[in-house]
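I have a structure I would like to understand better, so I am pasting it below and will then ask my questions one at a time.
Missing here is one protein chain; the remaining ones are kept as they sit in the complex.
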Amino acid sequence: MNDIEEIIQALVEFRDERDWAQFHNPKDLALALNIEAGELLEAFLWKPSEQAGIDKVKEELADVLAFAFLLAEKYDFNVKQIMLEKIEKNALKYPVGKSKGVAKKYTDL
Amino acid sequence: MNDIEEIIQALVEFRDERDWAQFHNPKDLALALNIEAGELLEAFLWKPSEQAGIDKVKEELADVLAFAFLLAEKYDFNVKQIMLEKIEKNALKYPVGKSKGVAKKYTDL
Amino acid sequence: MNDIEEIIQALVEFRDERDWAQFHNPKDLALALNIEAGELLEAFLWKPSEQAGIDKVKEELADVLAFAFLLAEKYDFNVKQIMLEKIEKNALKYPVGKSKGVAKKYTDL
Partner (left out) sequence: MNDIEEIIQALVEFRDERDWAQFHNPKDLALALNIEAGELLEAFLWKPSEQAGIDKVKEELADVLAFAFLLAEKYDFNVKQIMLEKIEKNALKYPVGKSKGVAKKYTDL
């Protein structure tokens, strides 16, 4: 079993011990992910990156990832596969020649 | 090399070919993650989970995960470790006895 | 009629001409507001405030405000009243003596 499968198994176990699958429809999982993303952002509010509390970043990032993995599990997505596919797709949207050293959205390149 | 390391390597390669590390400070990575989380949420807007477009969910989720992994890489976090540690921590906040079948925040249990 | 009432009337008219009240339940309005907030954030991604495109900020901020006002309308909240009440409440959480010149959350003061 690889790392991602192992993490998802731990998340599913945690969820099922609490009988929470009933609440975990994809829409609410997407809400939960957004809420945690907002809490992650809070670590950086009113300050430069260097002053963000590393423990807060670590914990909120872990929460974001937990809901991302649970959402993947819900749809039976293979996390590695969807990520590598998206990287390929982004490579077409952001060709090296046009985007090197440029932080613009592909629609503005 | 495990699967998470493999994905992070692909993300870092994509980033470095474009010379984007200069933009990827933690604060802006957290912003990017939030923006993608919003785009994921858009897949569910004005509709129940069942009507969400699966390809849109797949792609936006992959984008959220990409920025989450890049942020982990920036801090040199071990993704598996921080997630398993957070699950343990959440187990204390949400004891099975109190939280079984209950969708309340730990502060309201 | 004051200006907030006037804006809400224009929003409601826009909504009703399109027969969209059926989609505008509070939960989905909160989703829409979050999606627009993410688009606003995009104006600042990978750059300092000074480089954010002012037209993008203006339009996304107007969208955030539109969903905020529509949500207020849904609950029949008086926007001015709830805002002035919240300012009073925040004044208790952030007493001048403790919070002057300090960008900390009230829980950390």
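Each chain gets a letter, A, B and C, in the order it is written, and its residues are counted from 1.
Everything below uses one rule, namely that contacts are C-beta pairs under 8 Å (C-beta built on N, C-alpha and C of every residue); 3 or more make two chains touch, one makes a residue touch a chain.
Remember, predicted model here, so these are calculated numbers, not experimental data.
> Suppose we count only contacts with the excluded chain; which residues of subunit B make the list?
Those residues of subunit B that touch the unshown chain are 31, 34, 42, 45-47, 103, 105.
> Give me the subunit C residues in contact with the hidden chain, please.
These residues touch the chain not displayed: 2-4, 6-7, 10-11, 14, 17-20, 22-23, 25-28, 30-31, 33-34, 37-38, 40-41, 43-44, 48-49, 52, 54, 57-59, 61-66, 68-69, 71-72, 75, 77, 79-80, 82-87, 89-91, 94, 96, 99-103.
> In the complete complex, the non-displayed chain touches which residues of subunit A?
So the residues of subunit A touching the missing chain come out as 23, 28, 31-32, 34-35, 37-39, 41-42, 44-46.
Methods note: only the chains that are shown with their structure count from here on.
> Roughly how far is subunit A from subunit B, centre to centre by C-alpha average, rounded to an integer in Å?
Those two chain centres are 2 Å apart.
> Where does subunit A touch two or more other chains at once, residue-wise?
31, 34, 103
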